[in-house]
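To start, the structure under review is shown below, and the notes come after it.
Rather than the whole complex, this shows some of its chains in their spots.
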Amino acid sequence: MAGNSFGKLFNITTFGESHGEAIGGVIDGCLPGIILDLEAIQNEMNRRKPGQSSIVTQRKEPDTVQFLSGVFEGKTTGTPIGFSIKNANQKSKDYSHLKDAYRPSHADYVYDKKYGHRDYRGGGRSSARETACRVVAGAIAKQMLGSIQINAFTSSVGDIFIDKPYQDLDFSKIESNDVRCPDVAIAEKMITRIKEIRKEGDTIGGTITCVLKNVPVGLGEPAFDKLHAELGKAMLSINAVKGFEYGSGFCGAKMKGSEHNDIFNPDGSTKTNLSGGIQGGISNGMDIYFRVAFKPVATIMQPQESINAEGENVTIQGKGRHDPCVVPRAVPIVEAMAALVLADYFLLNKMYK
Amino acid sequence: MAGNSFGKLFNITTFGESHGEAIGGVIDGCLPGIILDLEAIQNEMNRRKPGQSSIVTQRKEPDTVQFLSGVFEGKTTGTPIGFSIKNANQKSKDYSHLKDAYRPSHADYVYDKKYGHRDYRGGGRSSARETACRVVAGAIAKQMLGSIQINAFTSSVGDIFIDKPYQDLDFSKIESNDVRCPDVAIAEKMITRIKEIRKEGDTIGGTITCVLKNVPVGLGEPAFDKLHAELGKAMLSINAVKGFEYGSGFCGAKMKGSEHNDIFNPDGSTKTNLSGGIQGGISNGMDIYFRVAFKPVATIMQPQESINAEGENVTIQGKGRHDPCVVPRAVPIVEAMAALVLADYFLLNKMYK
């Protein structure tokens, strides 16, 4: 219970179901005096919203954010920022076929078992629609963080992946294509793959890599609230995420210490960065980078056997407009969650001054 | 700051440096009336402690836990359980060579930058010695959890890995060998590999897999405090961890929805379990399983170039007795952190009754 808040000092609490009246949230702890760039916020929303390109769901949601408090004369006041986002057409469809049927690899079954009473319209609270609120908060956090740069991008779709280190990529190309992959040739392949998958009525997984630049030394609070531990929790809390690794990650588990150790330069930077910008849970000033694994979307356009609340067999088939691959739209969500984590530690770190 | 606590209702706060007077902690929120099996607790400590076998550090620490409160007439009272573990011989060595030198891929540099004033004796607070306290708390949590089974084991060392699904493994063999691998033939290879690495004065990484059985349906608190998100944070907070995946994990990112979806049986269980026992952040009654990546230990017995606090070049070489591979001793730590997460959600879940 009460699991809908994230962050200690820079805190976001979200509410809302996919087909309720509205979704929204409260951002508590934003520094006062930040001149909010509302267009930049809406731009992040547009990167996440459905219908933005041919390879995402064709559902239409304007996803316009209405701010209700905490901003005055264009600047944050230090008081909580309440906001809401209307759900378009939330009453237009008949969801009675989902009332008792449990969709495979969705949260229907566990919500019924846990809460007893469930909003069965289109996923309800378990829908990824909730992440729109995170994007709002993350966009504000980014503006508070000043010169810290946060760049996420699609690093793989199925078995198509970027085979270069992130240092060799041109991040300005990320938004140049619908799949948000900075390697334009690979991007083409990914898009083709997603279109094939959609034709099959199927879905496919992928990974997102995120790079944080200009993070000051000292962010992170061991022993438990290590910076990468909180980043990991943040990413794993995003719908469909199955894994998180930072720096050398799972590859690091195959390496020897003599290969893996990052040797210092005289200025405290390191010649290599297998550590991923974090030592002992604290940022060391080098780039922080991590990778997040997303499973294929559970709703497919093929018939699947399933059960209903009585344990009877039913056949389910996705209707309407769903994403064949979640990663292009998840890129701004990963960035938003990274911004939220950084904002919290950024404020915590001020105590040491 | 104040990052040394874990858990909301079943809460552990730890203290202590590797070479201070003692380490210890406070467990707050354990249910009253639990008959504590002190031998079982000490047994977990022995699984973690140095000097237990030929492939771990030969340092000697008895690691005897002294309970100071919260237990009366053999049972927990519901009041906080304070405990301490003395550090053996903590004053016997000269650590002045580490006072200013920053060991590569250790936390020395960031602690100095963050805190200014640092206990430089053997890692201080950043030492994995802190995890001994987690093992105490985890052992108590396990006893509170009753029939839930928690089994972790070494699933890879370097590039040697178990090539079977965990269902085909005999967990009763985990403790039969020094590396804690249930596949005895693979275990032999791992041990041989670790001995080679030690001879080279080097270290090597590995992975641990953990399986949680008999977890009731309903544990987990979306949207942010999803069960796997908290498990991920818990694991990532362990020293040397670089990655976490559950269920299909990073492999799931390569799959199609039609392959990945877990089809229900009439009783609500699923025919496959790529979800890893968690849907939408809530346990579904199936086995929960996850994998944790550990980097190679940073302290190697080979000379390495480094710098001191003044940015001058120094040469560093590990002295004394260090682990060539951290995973055998980390197995009980992974189990302990899993137990702490489950204990917290187990208590939270009681609210719904």
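Each chain carries a letter (A and B) given by its place in the written order, and its residues are counted from 1.
The working rule: contacts are C-beta pairs under 8 Å (C-beta built on N, C-alpha and C of every residue); 3 or more make two chains touch, one makes a residue touch a chain.
Here the structure is a predicted model, which is why all the values come from computation and not from measurement.
S.K.: Assuming all chains share one sequence, and 2 are in place here, what does the full complex add up to?
M.R.: 4
The rule we apply is simple: only the chains that are shown with their structure count from here on.
S.K.: Would you mind reporting the rotation angle for the C-alpha fit of chain A onto chain B, rounded to the nearest 5 degrees?
M.R.: Answer in degrees: 180, to the nearest 5.
S.K.: Approximately how many whole Å separate the CA-defined centres of chain A and chain B?
M.R.: 27
S.K.: Provide the residue numbers of chain B that touch chain A in the complex, in ascending order.
M.R.: 1-6, 14, 102, 104-107, 109-111, 113-115, 125-126, 130, 156, 158-159, 197, 200, 202-207, 217-218, 220-226, 228-230, 232-237, 239, 242-250, 252-268, 270, 274-276, 279-284, 293-300, 302, 304-307, 311-313, 348-349, 351-352
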